[in-house]
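Every protein chain except one is present and positioned as in the full complex.
Entry: subunit A
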Amino acid sequence: MVQERLAEETTTAAGRDSGGADLVLDSVTKRFADFVAVDDLNLTIPAGSFFALLGPSGCGKTTTLRMVAGLEQPTSGTLSIGGRDITRTGAHERPVNTVFQNYALFPHMSVLDNVAFGLKRRKIRGAEARAKSALELVELGHLAARRPGQLSGGQQQRVALARAIVNRPAVLLLDEPLGALDMKLRRQMQVELKNIQLEVGLTFVHVTHDQEEAMTMADTVAVMNAGRVEQMGAPRELYELPRTAFVANFLGKSNLVPGEVIEDRGDAVVVNARGNRLTVLKERAAAHHGRVLVGIRPEKLKMMWPQDAAGDPDNMLHGRVADTSFTGVSTDYLVDVPGVGRLGVFSQNHGQQLARPGDEVVLCWDTAHAFGLDGREDSSAGAAEAAEAAAP
């Protein structure tokens, strides 16, 4: 009930304060001495959306958030909220609140005073009552009198969230808010955070290096690398049609096969990869001639015995199983394709006979699932970063 009331108040407040308050970053660059942390960033974050900034550690996510919060001045470029330029506005005058990476709760104040802090600074009436209902929203009403130091990590995280949400900012910034939590609590908080965002209807900008987190929570994901946005879009769109090798490898896994365009079929191109003919739809290819990388996700590959593989020899690779790992629900294979390299295959457990290392197999796929990338790209870009991000 309390939650409904807060949500209601918040919706009207958001409607009044931040109606159509898109956050816009226009060619924002941040240099630290010679080092470019954020490089000519252009972003438009629609009001009311759950936006995730995803990228490996050190790619400039925190710096971007700090510039939006006003804690860091951009070297060049402008920021605006709802059309109002806030580039030169002081941090304490921006309608923006942050859930900090380490929570940054005030250790000398009670949980309630922490949450009421922002309201009191703005002299808003009924600060305590509102702070209480914000604490109810994160299910911590009973701990209002405690000090932050007496709470668990997960509870502190909720207090930090309540402390920011209670102000109903036009934009709420979350800097790896779940980073310090263990895996189980993390998955649980992802769901809760998403529910809270829907409930209060604020614009969330969520920074994370965890691709699963970004994909499950956000409406829109921007993949950042070395201070730039590589690609932006809905999670599904990014996953199914990555436009750069970095995105293909950082967001899920990809097999990237180098080749050369040898034929134009109108709506598709045919790529020669060491004697194998692979077809890529033009609308799914970043390059239409010369050297390209043909990308295909491991779960889109179908693995067959050679005797079962018949018909169209296009989109077909012959190889030998190098390694298998059975996880129960599925099996991960590594298949060596002569001249092409080692490809990963994810095979759902349908009760079929499993291949063993050394078995000859044929890999094929639906043309609609392949994508094409510029052949000059490093086919392993982003793979190491993804492995690092996945490490606990």
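Please note the rule applied: a contact is a pair of C-beta atoms (placed from the backbone, for glycine too) under 8 Å apart; a residue touches a chain by one contact, two chains touch by 3 or more; residues count from 1.
In this text, contacts and distances are computed from a predicted model.
Here one chain is missing from view; checked against "Aspartate carbamoyltransferase", "ABC transporter permease", "Pyruvate dehydrogenase E1 component subunit alpha" or "DNA ligase (ATP)", UniProt names that protein "ABC transporter permease". Residue A:A69 is the one among A:V28, A:A47, A:A69 or A:V221 that touches the chain not shown.
Listed residues A:V36, A:A91 or A:L281: the one in touch with the omitted chain is A:A91. Contact with the undisplayed chain is limited, among A:N102, A:N195 or A:N272, to A:N102.
Interface note: of A:K30, A:R163, A:R243 or A:R297, the residue touching the hidden chain in the full complex is A:R163. If you put the missing chain back, the residues of subunit A touching it would be 69-71, 90-93, 96-98, 100, 102, 104-108, 117-118, 121-122, 163, 167.
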